[in-house]
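Below is a structure I'd like to ask you about.
Shown here: the complex without one of its protein chains, the others still in place.
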Amino acid sequence: MWTGLAGAALACTAYDHQSVLDPVGPQATSTRQLFYFMMAVAVIVYVMVVGALLLIIRNRRTAVDDPQSPAREASAERTIKIAVAIVVPVLFVFLLYDFAVARVVGRMPEGSMLTIDVTGHQWWWEVTYEDPIPHNIFHTANEIHIPVGRPVRIKLASHDVIHSFWVPNLSGKKDLIPGHADDIMIRADQPGIYRGQCAEFCGLEHAKMAMLVVAESPDAFTRWVELQRQPAQVPVDSVAVAGRRVFESGSCAMCHTIASTQAAATVGPNLTHVAGRMTLAAGTLQNSRGNLAGWILDPQTIKPGAKMPANALAPAELQALLAYLETLK
Amino acid sequence: MIGSRTRSIGVLSLVALFIMAPAGCKDEKREFREMPPAGSPIGAVRESELQPGPSVVAESTKSPYGNNAYALSEGKRLYNQMNCSGCHFQGGGGIGPPLMDDDWIYGSDPSQIFTTIMEGRPNGMPSFRGKLSNQQVWQLVAYVRSLSGLEGTSVSSAREDHMYVSPDLQLRSPQTPKNTNTPSK
Partner (left out) sequence: MTARPLGEEITLPPAIDEADRARLHATWEPVTGFMGWLKSVNHKSVGKRYICTALVFFLLGGLEAAAMRAQLARPDNTLIGPDLYNQIFTMHGSTMMFLFAVPIMTAIGIYLVPLMIGTRNVAFPRLNALGFWMYLFGGIFLYTFFFMNTGPDAGWFNYVPLSGPQYGMGKRVDVWAQMVTFTEISALVAALEMVVTIFKMRAPGMTWGRLPLLVWAQLVTAVMVMFAMSSVATASIMLGADRLIATQFFNPAEGGDVLLWQHLFWFFGHPEVYIIFIPALGMVSQIVTTFSRRPVFGYPAMVAALVATGTVGFGLWVHHMFSTSVHQLGQSYFTAASTMISIPTGVQIFCWIATLWLGRPVWRTPLLFVVGFLVVFMIGGLSGVMLASVPFDVQATDTYFVVAHLHYVLLGGAILPLIGAFYYWYPKVTGRMMSERLGLWNFWLLFVGVNVTFFPMHILGLRGMTRRIYTYPQFMGWGTLNLISTIGAVIIVAGMAVFAVNLFVSLKRGALAGANPWGADTLEWATSSPPPPYNFVNIPVITSREGIWAYGEEIPVMTGLKTDRPETLITTTMTTQPLYKHELPAPTLAPLGMAIVIGGLLTAGIFTPWGLPLGSLVVIIPFYFWGWPDKKEHERNLREERERRGEAAAA
């Protein structure tokens, strides 16, 4: 029930359809075209073959023809040969078209490519924005922002088991395989929020390992990057200050990092700018105070099997902690 | 149509199944919810086996996760992520004492190990009270005991997916804890 309410709240967020048939990038677009071509050919072939079958069923011959008449045999042979002679070149054309699309999908038009590292964990996405200047590298989790119209290379790695990065509106999937380095190139040609989901069975909460790719105008993207590069906001309000103490001295700091505080563990997602994210727990909950409270107190009800333990916090401590986390924009 | 012979075979198998079922259930149960508080020792836990007067065999508590595969796996994960391996390495010891031998300075009983982790000990063992939940500490207790083969060897994993640094947990012969009634050197 908890998850149902949380989910309903999340429905209010304006997402674009997580769908193969709603492409906003060049790969997904050419793939959809290929799909329509294949559907057309498939439907035609199916209608012809099943149509022939149904016609035969309909015309039950009661006349006492000799089933072995050479003329009918020859006619059948001719028809089959023609059918095969049509099917084989059609398949060949399909192959050539497919290889052409594969070339498009495998490349990306020139342009200054943004590089993002995504590391899959059970059951969240660790995201690092690379930069030649080390000071500008920052970490976040489960939410990726990209500028519209600019190609992005996402380097994929896995911390534990095989995961798969899939944002259907943008491109096909690519697996995150331990021991193998691979990457995927995407480009969003329209602004929007595109939801993706892990697409390789990775354990107990494979169902709840989603990510959001937010495509925004280059200016908005630059502003977001600048914000992410800042260390955590220093709390001013006394309740928030108390909350930071709860975070640093309690169990939170055992797993999470908030940059420029004493919490620097890398077991769980980086929370430096957690208040600026739209979702919690890898797309499972909308980011709201109530949901955050529920997640901190009892994650196992929402996502049973998740590596985050329950936290028994006194009400005052919880409120302080929430107040602090809400300042981390 | 099902012959009486086939029927009786079927009934016998079902009965056998139901008898055997509870055994496997515990070993493979994935316990996600927090352990009930009753499972965690409140109050003093005996730290020494020595007693004045006639010697009484101390009753040992049972580790709630003794043979539980999930708990042992979580214990191993926590052992590395909470940096137990920073001092105890993979059981061989270094800055901290080894955990895979038979020498237990503060006792090998599950409740004693629980107290060690929760409260810390003199000479460098930090206290994890308020940092780890009771369930996580019990998972660590089970894992630590498995390092010397005291339990869980039948459901432990043979290796991790990392560099191979310590011998197969499943093949460890149990290191019976030394008699701590006599003071160590």
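Order as written gives the chain letters A and B; numbering starts at 1 within each chain.
By our rule, a contact is a pair of C-beta atoms (placed from the backbone, for glycine too) under 8 Å apart; a residue touches a chain by one contact, two chains touch by 3 or more.
Just so it is clear, the model here is predicted, and its values are computed rather than measured.
When the full complex is taken into account, the listed residue touching the unshown chain is A:Ala42, out of A:Ala42, A:Met113 or A:Ala316. Of the candidate positions A:Pro147, A:Pro168 or A:Pro299, contact with the hidden chain is made by A:Pro168. In the full complex, subunit A touches the omitted chain through residues 3-4, 7-8, 10-11, 15, 17-21, 27-28, 30-31, 34-35, 38-39, 42, 45-46, 49-50, 52-53, 56-57, 60-61, 65, 67-68, 72-73, 76-77, 79-80, 83-84, 87-88, 91, 94-95, 98-99, 101-102, 104-106, 122, 160-162, 164, 166, 168, 171-175, 177-182, 195, 197-207, 284, 304-305. Although one chain is not displayed, subunit B still touches it through residues 1, 5, 13, 17, 20-21, 23-25, 27-30, 69-70, 72-73, 154-155, 157-164, 167-168, 170-171.
Here, only the chains that are shown with their structure count from here on.
Of all the residues in subunit B, the ones that touch subunit A in their complex are 30, 32-34, 77, 81-82, 130-133, 135-136, 161. Contacts from subunit A toward subunit B in the complex involve residues 160, 178, 204, 249-251, 254-255, 267, 300, 304-305, 307, 309-312.
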